[in-house]
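With one protein chain withheld, the remaining protein chains of the complex are depicted in position.
Should a chain be cited, it is by its letter among A, B and C, assigned in written order, with residues numbered from 1 in that chain.
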Amino acid sequence: MAKPQFRQLRHAYGFDDVAIVTGDVTINPDQTNIEFSLGELSFSVPVIASAMDAVTDVDSAIMMSKLGGLAVLHLEGVQTRYDNPAEILDEIAQTPLDKVTPLLQKVYSQPIKENLIGERIQAIKQGGGICAASVTPANTKRFAPLVAEANADVLFIQSTVTSARHISKSYQGLSFTELLKSVPIPIVVGNCVSYSACLELMRTGIHGVLVGVGPGAACTTRAVLGVGVPQITATMDCALARDDYQRESARYVPIITDGGFRKGGDICKAIAAGADAVMLGSILAQAEGAPGQGYHWGMAHPHPALPRGTRIKVGTTGTLKQILFGPSSVTDGSQNLVGALRTAMGVCGAATIKEMHQTEMVIAPSIVSEGKWWQMLQAPR
Amino acid sequence: MAKPQFRQLRHAYGFDDVAIVTGDVTINPDQTNIEFSLGELSFSVPVIASAMDAVTDVDSAIMMSKLGGLAVLHLEGVQTRYDNPAEILDEIAQTPLDKVTPLLQKVYSQPIKENLIGERIQAIKQGGGICAASVTPANTKRFAPLVAEANADVLFIQSTVTSARHISKSYQGLSFTELLKSVPIPIVVGNCVSYSACLELMRTGIHGVLVGVGPGAACTTRAVLGVGVPQITATMDCALARDDYQRESARYVPIITDGGFRKGGDICKAIAAGADAVMLGSILAQAEGAPGQGYHWGMAHPHPALPRGTRIKVGTTGTLKQILFGPSSVTDGSQNLVGALRTAMGVCGAATIKEMHQTEMVIAPSIVSEGKWWQMLQAPR
Amino acid sequence: MAKPQFRQLRHAYGFDDVAIVTGDVTINPDQTNIEFSLGELSFSVPVIASAMDAVTDVDSAIMMSKLGGLAVLHLEGVQTRYDNPAEILDEIAQTPLDKVTPLLQKVYSQPIKENLIGERIQAIKQGGGICAASVTPANTKRFAPLVAEANADVLFIQSTVTSARHISKSYQGLSFTELLKSVPIPIVVGNCVSYSACLELMRTGIHGVLVGVGPGAACTTRAVLGVGVPQITATMDCALARDDYQRESARYVPIITDGGFRKGGDICKAIAAGADAVMLGSILAQAEGAPGQGYHWGMAHPHPALPRGTRIKVGTTGTLKQILFGPSSVTDGSQNLVGALRTAMGVCGAATIKEMHQTEMVIAPSIVSEGKWWQMLQAPR
Partner (left out) sequence: MAKPQFRQLRHAYGFDDVAIVTGDVTINPDQTNIEFSLGELSFSVPVIASAMDAVTDVDSAIMMSKLGGLAVLHLEGVQTRYDNPAEILDEIAQTPLDKVTPLLQKVYSQPIKENLIGERIQAIKQGGGICAASVTPANTKRFAPLVAEANADVLFIQSTVTSARHISKSYQGLSFTELLKSVPIPIVVGNCVSYSACLELMRTGIHGVLVGVGPGAACTTRAVLGVGVPQITATMDCALARDDYQRESARYVPIITDGGFRKGGDICKAIAAGADAVMLGSILAQAEGAPGQGYHWGMAHPHPALPRGTRIKVGTTGTLKQILFGPSSVTDGSQNLVGALRTAMGVCGAATIKEMHQTEMVIAPSIVSEGKWWQMLQAPR
């Protein structure tokens, strides 16, 4: 009998599985340049606030722009379903935990008011912000023209998993190449996690790719569907697709790692893995004045019968500025994210994000030993 | 001195060790076909209720058929030892934990009444159900004719480990090839976990193989005997045997992964690993009206001196329909299993179970980091 | 610059890291032969009670022989330091935890009375037992003649780590080859963990090797010294040495895996890894009538300034017979060890211990997933 050809699986790694190796040269943190470009736009800080109702509203989008980053407004959440979204956000924050799931289901079953799309975008622009707005693939044909018309700066097209080729009975497959002809602003598409899916997306001509399926705290994808790739491997594979695509097309399409971040070190690792920028949810939901008011929750899910995400208490730890630039009032790495990135780049001798992509990482699981466990279990709580 | 030839061991993986990678193409969940065939029979849902007293009785078998799946009645449990099994099931459910082990030992030491075999099978048929019945290898020669005579649709022959060649003093080795001549219905045999054992079973001519030793929640095999292979590797190896056997025989013998499932994601992973269907125990014991009434327990064990499984409280979480098709009232992935499977197939671009077998998986252990642990330990309980 | 030649380390595995794969053929447990031979002696059960004061005294050694196994009396513990060891054992069992370490230090600082060596050995022989007695290398020259004179059946020479070549200022290096000439009974030496150390020991002409450094529950070697090899790898490597040695010498020297066992599954795995027998400590200390009375503790340590082992409460779970042969009153695999071994051999189709050595194992770490952890943490305690 010939030896059976057993199926082989690749190993994939997440933030907690790896560590960054310091460089042979070091530079001062203030010598680092962390600029991020998307189409013609340029941002001094490679941090994007995610398109979630607990993270981004008009005010926080304006603030984020002023701080040098970008925030993405979700056009299918409370901001476009309600004339006065602040009222709804208050209600979500004030409802007791055992009553919040039905409330969320009710909140997101209200129809989207198309007129609010333009209103919200204009409010951000008038406040001096760069405006990025997010739609799902199913609604892209309907909403994308409104987004362009309202002079938004970037269009995000996002669902749990978005592919260049989607087959559906209920709506005509969306062609990004077609869409690009009619929408004259940078388009970022996501999410994907594999080399080939990322490459296919880039080949449609879009301007950025969101990387990440199943890693986030408010995300039930991995438990419910078994689907997901840990972020370091997903980022490394998509960064390879970006680099291979640049070789074939001479076009550099940035990738943005989205989801699963818990602290500054995770951001440094994503960048070292090849990300051009990071998209943050829970961490920014902890900002004073964040629309979630100390809470965070998942929103729509592709399958109506699957449960919506639970509301999670994230707390309020400091201002948005403090979270990004410090000074840090905590020692767990959840504040001064930009300072952490610059310092990490410094000890790696990386003057730019692209140089940081060359930094070595090692697999160094932070597995806890038996002795350590005892100690942790014995600790007072 | 020549270098010693150290013995090498293969790595094996379970549900929690892997994750499914999304596809380059995606399709809508409602475009997926999840049909499962066994002999001439066809099922719209590839889910089989396991042959355990807490999971399958006459009523739940009928219900399971109506929902498109299949349930297997254990012919050596309470259903055939007692004229009124409901009474015994009540007693098991109502006995306090510290008195339940002796009760279970007593319950399963009562003799099997052969007349009840036909009665139970006919009750299922009369209720409109497809009837599958399970016997152990030791009793197969005695009970199989009764099963066939009562017009059951499928015969399951199951023990912890069943091989094509068993050597015994106490009963004549069972030849599946012989048996197939006299029993005119599909025969499913299990359990096994390795490529070669699965291939040997298929070569006897049987119609399906159950995969899994030692992974289940109510199963003490792995702790007590050290025996067991995690389900993803067991499924991948047996799927390879199935495919190699198909090449040699042109016959497709489906494999059914049995045991260890805790949530929808596990089912998606088993299918991605190569399973044609899954057999569920504890998850279905959580259904309203399940015979276990919120409890689950192991039944007979091959060695009389080894302990029987403990009774485990699984709770009652929803109707059988809700568990299979939603809507889900929980967010832990233990409901809407079919919806989860279709959604996972959708994001993998798999239109059929066989296409899902081609999906990539990665090794992505959900190891918990030190930081996460602290957080979990600090959480209120 | 040439690529640096980074140092590579081998992976080593313990009981919890592996699982046994079931066979293509299965046999009934009662068809298995688990006999173990040591020199001319033969034992119906391949289980040896370790030379620890909490495990073996005269009575338990006699009982162990009657049950088909072997017990080893430590000749440098309380049995030879005290005329009435039962009194001391009572005192150890009754002393509160916070006062027991100084007590143990005092107990083991009393001198060994040479006359008690013969007395204890004869008591075991007179009770109908096979007598095995254990000494440390440092005292072997002095005590071995007394052991032989008293007609003991087997001599064990044991320390944490024993090598064929030991260099010392304080006592003349012990030559096993010399010793064998003067002591006319089988000699078992340990402990060791590596292929080459085991091979060197076998080449001296001794009759058995104990395998295991640093795995045991009452053993502080690994934490304090960083020294130790997990038992599966240690056993596989020493089994390879045994087989290679048999090829070069035509002499079969059995290996006995010693330490770290917690349940029947561990014993099955040690045998599958190549052990001819197992030496048990804590598990047997749980027997009714065990000298430790529900406690277990480490004894002398090679370095006087290193701490002695702590006393650990192991409890009393059943009779020695029950622990070995059942029926099991618990479901954690700590009873009916022989039944478990026979059942495991049955599902692997192994008729003898040597056939069990050929069984496949896989690396299948019983890592607990995040979800499972939550569940465990939530459980009532």
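Here, contacts are C-beta pairs under 8 Å (C-beta built on N, C-alpha and C of every residue); 3 or more make two chains touch, one makes a residue touch a chain.
Since we're looking at a predicted model, the values are computed, not measured.
Visitor: Where does the absent chain touch, in terms of which shown chains it meets?
Guide: So, taking every chain into account, the missing one touches A, C.
Visitor: Among A:Asp24, A:Glu40 or A:Asp98, which one touches the chain that has been omitted from the display?
Guide: Of all options in A:Asp24, A:Glu40 or A:Asp98, contact with the hidden chain holds for A:Asp24.
Visitor: Using the touch definition up top, pick the residue from A:Cys268, A:Met299 or A:Ile353 that touches the left-out chain.
Guide: Of these options, the touching residue for the absent chain is A:Cys268.
Visitor: Which chain C residues would touch the chain omitted from the figure, given the whole complex?
Guide: Contacting residues on chain C, toward the hidden partner: 1, 4-7, 9-14, 16-17, 101, 160-170, 192-194, 196-197, 200, 213-214, 220, 222-230, 233, 262-263, 302-303, 305-310, 332, 365-368, 372, 376-377, 379, 381.
Visitor: Considering the whole complex rather than only what is displayed, give the residues of chain A touching the chain that is not shown.
Guide: Answer for chain A: residues 10, 13, 15, 18-31, 195-196, 236-237, 239-241, 244, 263-269, 272, 274, 325-333, 335-336, 339-340, 342-344, 346-349, 360-364, 366-367, 369-374, 377-378 touch the chain left out.
We adopt the following convention: only the chains that are shown with their structure count from here on.
Visitor: Which other chains touch chain B while also touching chain C?
Guide: Common contact partners of chain B and chain C, which must touch each of the two, are absent.
Visitor: Quick one: how far do you have to rotate chain A to sit on chain C, C-alpha fit, nearest 5 degrees?
Guide: Rotation angle, to the nearest 5: 180 degrees.
Visitor: Determine, using the mean of C-alpha atoms as each chain's centre, which chain is farthest from chain A.
Guide: C
Visitor: Centre to centre, by mean C-alpha position, how many angstrom separate chain A and chain B?
Guide: 39
Visitor: What is the distance, in whole Å, between the centres of chain A and chain C, each centre taken as the mean of its C-alpha atoms?
Guide: The computed centroid separation for chain A versus chain C comes out at 55 Å.
Visitor: Chain B: which residues touch two or more other chains?
Guide: As it turns out, chain B has residues touching two or more other chains at 10, 13, 196, 263, 332, 366-367, 372, 377.
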